[in-house]
Structures are given as C-alpha cells and as structure tokens.
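Attaching a single structure in structure tokens format; questions to follow.
Every protein chain of the complex appears in place save one, which is left out.
Moving on, here comes chain A:
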Amino acid sequence: MSTPDHSADTGSIDEQSLRHASGPYFGAYGGRWMPESLMAAMDELNETFEAAKNDPEFIAQVKDLNKNYSGRPSLLTEAKRFSAQYCDGVRIFLKREDLNHTGSHKINNVLGQALLAKRMGKTRIIAETGAGQHGVASATAAALMGLECVVYMGAEDTRRQALNVARMRLLGATVIPVTVGSQTLKDAINEALRDWVANVENTHYLLGTAAGGAPFPAMVRYFHEVIGEEAREQILEQTGRLPNAVTACIGGGSNAIGIFHGFLDDKDVALYGFEAGGDGVDTDRHAATITLGRPGVLHGAKSYLMQDEDGQTIESHSISAGLDYPGVGPEHAFLADIGRVTYEPVTDTEAMDAFKALCRTEGILPAIESSHALAGTIRLAKKLVAEGAVPEETIIIVNLSGRGDKDVGTAAAWFDMIEPGAADAEITGTDAQKAQEK
C-alpha cells in the first residue's frame, strides 16, 4: 500500500466532496419518514441548527465547552505494544474519545444539541439510551444548562445497567423504564418519539446517534466532526502524513461518521466501519445492519435495517449495548453503497479478545463498543501485512470512542474473573448477567 498524499486540501468545497453532504438525503437514504405532528418541530430544529452553524457566538460556545468542559482536544496516542503484539507491527494510533468528560464521544453531540434546545427556548430534553452512555451524557448536559431531562430506557436495560440509572438520577434526570414492545433501545426511541409528539412545544428530543429524520443525521455528525478534524491534524503533526486507514465501530454510527468526516475527501485513506456481529452473522443473533440488512424506514430515516420479510423490525443482539440497534445512520448506508467506506462485522468473541488485548498491552480499558473497532483493526493490519504492506510504514487510526469502566462487570463475567460468591450487584449494574448467560 502506498503512502497517501497528505497535501490534499480538505477545506475546499467542490461538487465531488463527500464532507459537506447536508441531507436531508444521502443518495437514496435519509429523508423524513415520520408523523406530520413532528414536522413543525423538525423544521424549527433545522432552521435553528442552520442559523447556529453560521453564528460566531454559537461556534464559540461549542468550542469553549469542548475545550473547558469536555477536555478537548482528545489525545491521539500511539499504541506501540498493541501494535507489536497484535497488529504485526502496523502503527496503530488511538483517538482517545474515552478521555472526554463522561467517558465517550457522546458528550460532543449532547452539548451541541442542548445549546440548540436553549436557543429554541425549550426547557425540557428527552433522550433514549441503551447501555446508558447517551442517557448519562444527556443528563450531564441538562444539569450543566439547567434543563429538565427525561431518559427512556428499555426496562431490561434499566436492570442490567443499574449503575448508569443511578448516575442519571444523581445528575437530576428522570429515568423511565420502557415496558412496551421488545423493551430494548428501539422501543426506548419509540417511546421518546411518543413523548415528543405530546410535548413538542417545550421539549427537544436529543437523539443520541446520527440516525433519525433530517436534520438529525447531518446535525449529529456536525457536532462529532471535531473528532476527525483533530485526528487529521494530530496524525500529520505526529507522523507528517495521513494514515492508510481509519477505523471505528458502528451502531447508529455517530462516532464513526465523526472521525470519517475528517478523511472522507482524502481518497487514499481507507475507511472501515465495524458492526456488531454478535454470535456471528451466520446466526440470528447479531446487529450487522449494513452487512445483512435491507433498505427500509425506521425512526424517521430510510437506511439499512434489520427487518423480516414483512418489514417488521428484527431485534438485534450484541454484547455491546451501544451497538445493539437494528438500524444505522443513513449517511453510512450511502457511504457503503458508493464503496467509500467498507463495513464488516466483528463478533462478540473477537471484540472481547481485543478488549483484553488493549488492557494488557496499553493499560487502557476500552468500551466494548470501541473494542469492535480494535478487533477489526487487528484483522485489517494482518491483512495489509499479508498483502505486502511494510508494517512500520503503515498507519491505522482507531477511534477509541469510549472507556470501558461501564463494561467491567460484563468483561469480568465474560473472562470468568468474578470471585466465587461475589454478589452480582457489587460487580455491576452492567451487562454481567447477559454475559454470563452466553
């Protein structure tokens, strides 16, 4: 693989640029497949967002919060021991979103959207959450900005993630367990949408991923673009060149679209998204939406979707609650179709092996979501070397989207590290039980 040209100017806006796609459509995907009752709110949000993007005061507010509240820029750390032991010597750089306040990339989006909510005069935000990361981030932003916050969470998840439920409540949020439908993340989104329809006058729906009806996909991406912009600058500074590849995990796809964005127009930088393969894509327990899904509409956008022959949504499965979603952001569907990004599944087992590998080689405890990106990166590095790439001249940036403190219980159960007789509750408030069942 040749060294990419780093002189490419990503600042220019030309018709071929993929960086400035604003929606509502991304190729055949995106749009607004949602009830008329919400259209006025979507229009208001769109207008507010478009105006804010061009308002120096808003831009300054976001920058200030990123720097002085979240702790940006996040580091770009070279993982030398991980590289030597697991990646055949290919140089691996970790974009350290795990070091942000609240422990993941999620904070970028919630701060931006909470600012928009205030600009619209809304006093209440609602959010959905699976594992609780977006819920915690939303509760954090609400506390910071003096907004009322209600978080919808599948009833089963509230039991598995008791610690995060407590975190949200400590931050002043109301957590509502969702007992309808399959009681999972998608039902939490359904219930949040029902709340929004009824309370849209004073409420902003703070969607946590780059999915949903327009303008959500482009807006959520906008607030995460800082990841890719920083990473591009940092890799040039540290190595003097662009990477050969950039990798990220994909659930709804917000961390991935954020880091990809910085490199979309660098044609020689390969982009990889790793989906949750669960027990394997040859089983019916996975969340590999792009790999095996079909185009459809869910939660406001047309995109790839895990659905049966009748168009009913299929429940997804992943050890990672953050990737356990049967849909995916529409811009990813588009980038998959045009071949700009390669999407591949990573199984629970591969992800957990990579989780442990990073812990042991770098002293960094990654989120299980991010561990999917690490596992895919190991596979990619080996493949590149097998194809003749010179390891020390090959660079991959991995978006380490979050830290794994929330996953300690799950991992301890997975690796059978729980002391006999230890009470579940002491270990967790996490997915331990789920991991033990496997």
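Here is the rule we use: a residue touches a chain if its C-beta (ideal position, glycine included) is under 8 Å from a C-beta of that chain, and two chains touch if they have at least 3 such contacts; residues count from 1.
As a convention for this text, contacts and distances are computed from a predicted model.
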{"item": "Choices \"Tryptophan synthase alpha chain\", \"Phosphate transport system permease protein\", \"ABC-type polar-amino-acid transporter\" or \"Ni,Fe-hydrogenase III large subunit\" - which one is the UniProt name of the chain not shown", "value": "\"Tryptophan synthase alpha chain\""}
{"item": "Given A:296, A:345 or A:376, the one touching the chain that is not displayed", "value": "A:296"}
{"item": "Contact residue for the chain not shown (choose from A:27, A:71, A:89 or A:181)", "value": "A:181"}
{"item": "Full-complex contact with the absent chain, from A:310, A:387 or A:419", "value": "A:310"}
{"item": "Interface residues of chain A (partner: the chain not displayed)", "value": "31-41, 43, 180-182, 186-187, 190, 193-194, 197-201, 294-299, 305, 307, 309-313"}
